[in-house]
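Here is the structure we will look at, set down as structure tokens.
What you see is the complex with one protein chain gone and the rest in place.
And now, chain A:
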Amino acid sequence: MTRATVTLMVLLALAIPLSLLAGRVWLDPATTPNAALILAELRLPRAVLALVIGAGLGAAGAAMQGYLRNPLADPGLFGIAPGAALGAVIALYIGATSGLVLPAFALAGAGGAMALLSLIAGRTSNPAHGIALFTLAGMMIASLAGALTALAISLAPNAFAMSSIVTWLMGALTDRSWDDVTMAAPLTLAGILVLWRAGRSLDALTLGEEAARSLGVNPRVLMGMMVLGTGLTVGTGVAVAGIIGFVGLIVPHLVRPLTDKRPSSLIVPSALAGGLLVLVADVVCRILPLVTELRLGIALSLIGAPFFLWLLLRMRRGVA
């Protein structure tokens, strides 16, 4: 177990109990009425979901940056998150929001984006063009899904549908239950496992695509693992919590200096740090004294965008 993993596990061990107590109402297990119920049915599923979604986004970001050999890569680049969002928006548009119907629509959207991506990029005859084509196809799918989402918003049948679409897109973990956890946790963990298994091939890519192939890496298998791994992690995240941006971008950067810089050693610590970041951001959303609770997606974007700019400036100076 590396230094980064141990450090992050200690931080998580401190943050998890704190997150259960923190909120608009600070919980005192001894005095707060229905404390056990609030903990078991409201705060615990919410905390677990924050950890699961953050872990998925963090691991996907680390794997994406390794795959594209670019520290500015983000899971959103592959078009899977916008695909999932489109699925969810369609569910909201037609009013199919009961139970797990909305997440199911979002997962179908993520699956559709994954299938389209594999169909376009998986068939290149020249393996040397694989990753570039893959990224371009992903960006086109993201644009298309974004445009269709905007279309759905502009054609929303009523103000209530439009409001619920826009609110959902902002991303949040409010009012989530154990049902959401039961759906999201296995899928996300399976996705992280797939990405973790791809670690060795991502390490080989450090030397470029040609050298990686000479080391026995099969580009098609690796592409398949990336589509499946990011699809499961990011698609599930969007399905249960809406669009939560920047986690996949920020987290690998924060963690990389603590590791030996190999893509494979970044995936597990990024999953832990992603979980920690989303958990903490969700607590911040809950305790800020605003009239309505700050949306998690907005909070993370407010942190993420300035960070991204700082990163660009550092890269310009050749530091990153």
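The working rule: a residue touches a chain if its C-beta (ideal position, glycine included) is under 8 Å from a C-beta of that chain, and two chains touch if they have at least 3 such contacts; residues count from 1.
The criterion applied here is as follows: contacts and distances are computed from a predicted model.
One subunit of the complex is not drawn; among "Peptide/nickel transport system permease protein", "Carbon-monoxide dehydrogenase medium subunit", "Amino acid adenylation domain-containing protein" or "Ferrichrome ABC transporter ATP-binding protein", its UniProt record names it "Ferrichrome ABC transporter ATP-binding protein". Within the whole complex, the absent chain has one touching residue among A:166, A:215 or A:302, and that is A:215.
For the chain left out of this panel, the touching residue among A:24, A:261 or A:314 is A:261. Only one residue from A:204, A:227, A:251 or A:296 touches the chain missing from this view: A:204.
As for the chain not pictured, it touches chain A at residues 66, 69, 128, 200, 203-208, 210-211, 213-218, 260-263.
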